[in-house]
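As C-alpha cells, the structure follows; a few thoughts come after it.
In this view, the complex is presented without one of its protein chains, the others remaining in place.
Then we have chain A:
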Amino acid sequence: MKISLTIGSALAGLALSAVSAAAADIKPAVLYDLGGRFDKSFNEAAYNGAEKFKEDSGIEFRDFEIQNDSQREQALRNFAKRGMSPIVAIGFSQKAAVEKVAAEFPDLQFAIVDEVVDLPNVRSILFKEHEGSYIVGLLAGMASETGKVGFVGGMDIPLISKFSCGYKQGVVAANADAEVFENMTGTTGAAWNDPVKGGELAKSQFDRGADVIYHAAGGTGIGVLQAAADAGKLGIGVDSNQNALHPGSVLTSMLKRVDTAVYKAFDDAKNDAWTSGTNILGLKEGGVDWALDDNNTALITADMKTAVEDATNKIVSGEIVVHDYMSDQACPL
C-alpha cells in the first residue's frame, strides 16, 4: 500500500513536471469582477487580452467569474493552490482578497487592475482614465454645434467621477462656454447593465440641447449609443472600441487598454520579465487612448485631429496636467 502510494505520487510528480515543461512555464489565470466575462466592457477587455495571449503563445489560461464577495478570496486561493501564476484580478473590489492571498503565496505572481496592493509579488495596474476622458472631451467640445454636451455615468462612485471630471476639462478646453450635463445611472451594481435607463438619460440630455454624449457606464452605455444613433446625434464609447456599434454615430471611443495590460502581465511572466510594483498607464504608456478607425474618420475633422494630437503631446510632456478627481475627491469644474 505504502509502496504503491509512493510510486503513484512519483508518477504524478513526473506527469506534472512533464506537462508543465511541455506547455511552457507559466499557468496564467484571470479572475473577473462581478460583471462577468462577457460584459462588453471592462472584464471582456481582460478576457480579450488573455485570449490574444493564448493565440500568440499557445499557452492556455484559466479564468473564473465570481458570484459574490466571499468567492474572491476563495477563487484566488483555488488558483494559487494549483500553482497558477501570474494571477490577474480584475477590478478594484479585489483588493482585500489579493492582499491576503498574495501574502500567503509569496512565490506566485499576482496582478490587480484599478487598485494598488503593496506587496513584493503584486503588480498593481492603474489607468489614467482622466487623460483619455480629457481627449474625448476635447473632441466632444469641438464636435458639438450647440455648445452643450452630455455625460452618462454608470454607478455613482469616485472612479466614474474621475472619467466625468477629465471629460469636462477636455470639453472646456475646446470651448470655454460649453455646458456639460451629467447623469449617473444608479447607485447599485445594476447601473452597469441598464441600457434602457441609459437610453432614457441620453434622450433627456438631447432634449436639453446636448448633441454629443460620452458614457462611462458599461452595458448601460449600449443604450446611450443607441439613443444617440436614433436621434441622429453623437455618442462616445468607452473601455473597448465601440465605434463599430453605430458607424457614423459614435464620435470616438475612450480606450482603456485592460487587454494590453493583461497581455503584458502574461507576456512578462513568460519572458521572465515580471516586475512588481505600481504601473500607472496613461496616454504616454498607451494605457488609455482614443479610437480612430473607418467608422469614424468622417466625423473627425483635420482640425480636431490636430488639436487632439497637440493635447496628447502636451499631456505626455506634462505641459497640460489633467486634474485627477480621485487625488482630492473634487473636480475643479
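Points to keep in mind about this one:
The criterion applied here is as follows: a residue touches a chain if its C-beta (ideal position, glycine included) is under 8 Å from a C-beta of that chain, and two chains touch if they have at least 3 such contacts; residues count from 1.
Going forward, contacts and distances are computed from a predicted model.
The chain not displayed here is annotated in its UniProt record as "ABC transporter permease", chosen from "Modulator protein RsbR", "Hydrogenase", "Cytochrome c-type biogenesis protein H TPR domain-containing protein" or "ABC transporter permease". Only one residue from A:63, A:131 or A:289 touches the chain missing from this view: A:63.
Residue A:75 is the one among A:59, A:75 or A:265 that touches the chain missing from this view. Annotation for chain A: contacts to the undisplayed chain at residues 34, 36-37, 62-71, 73-75, 77-78, 92-93, 95-96, 114-115, 155-159, 187-189, 326.
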